[in-house]
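Apart from one protein chain that is not included, each protein chain of the complex appears where it belongs.
Now for subunit A:
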């Protein structure tokens, strides 16, 4: 009898390095699985099986086929000519905004819904802040004919009515999170409680590179298609695989994780993560976790998070609903403390200005999250021959009201 050939899982990189998750689920001192015992069987089942499932050729084939035919991948790597002329370096935009549902979120939900099916789960739960991950989850549940329940803070439901309507049209049930501050972190708490109450038939699709191990690694691997594509697309355009810098906005950090992933171990590639400074880092209304956060535990992992001296988790602020999460994924916490990535903070005003500028220069209306990443060119000088890839993580349709209010359009 012949043993089947061992295949590498999705997101496998030759060799291993310090930025890969360890056997026990850590990036440096960050990560792990700090979960109540009630969640242990679910998380343990996932931990034992996720790499095996992601190594299965038929799983990879199904994943890649859906990314191609349903999501519309590969997403273009677009040379932003007028923007480059204005700022100096050669700026490329990785167009995740052109994906089905309008953002990078769907890469992960496609992967996780296939994972859920392999694990025999029939009921899907998710958390959402602005509604992008909720819509991406509702979409794949419709695609697979699975029951879908999305938890969303009561305040966010009121703020994001169009996305709530989208989820309902897609057949999902949107349940308001009524506890705490009634925003994303509380929606996440409610989703975790649902999972505790429904341990057998339910899979929890976490939307960001956070949560107990193996979630940060699994989400990162599903999103790593972004940097995988960047490498060969840049090779075609510039004759080299590696840019001088990759840039992404970061809340929990899923688009950043996917954009950085295949460049993590090449120290020639600079990594820039852009956080939301809100109304200013010291204003008391900010989401700049790398500056304001301290080591602690949130939603099942050890990472950097915004909290009081007493260890109570605080409510962050950003004009962009996708960046106002009080923590950052454990891999990013390690990229920050190890110095591998450079973290920058951009205010609401700077981001809004950069978003509007991209509309005028390139004819692209970006999500406000993405606008934070675009804003770094205003205050940073790069060399003219630097090649910089910015993850254009989402489109701005969902943010029209915020743009209208901000600029009095």
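Here is the rule we use: a contact is a pair of C-beta atoms (placed from the backbone, for glycine too) under 8 Å apart; a residue touches a chain by one contact, two chains touch by 3 or more; residues count from 1.
To be clear about the criterion, contacts and distances are computed from a predicted model.
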{"item": "The complex's invisible chain, by UniProt name, from \"Methylaspartate mutase subunit S\", \"Tryptophan synthase alpha chain\", \"Electron transfer flavoprotein-ubiquinone oxidoreductase\" or \"Peptide/nickel transport system permease protein\"", "value": "\"Tryptophan synthase alpha chain\""}
{"item": "From A:46, A:91 or A:298, residue that would touch the chain that is not displayed", "value": "A:298"}
{"item": "Selected from A:17, A:120, A:162 or A:199 as touching the chain missing from the view", "value": "A:199"}
{"item": "Among A:307, A:320, A:347 or A:371, the residue in touch with the chain that has been omitted", "value": "A:307"}
{"item": "Residues belonging to subunit A that touch the chain removed from view", "value": "32-38, 40-41, 179-180, 185-186, 189, 192-193, 196-200, 294-300, 307, 309-314"}
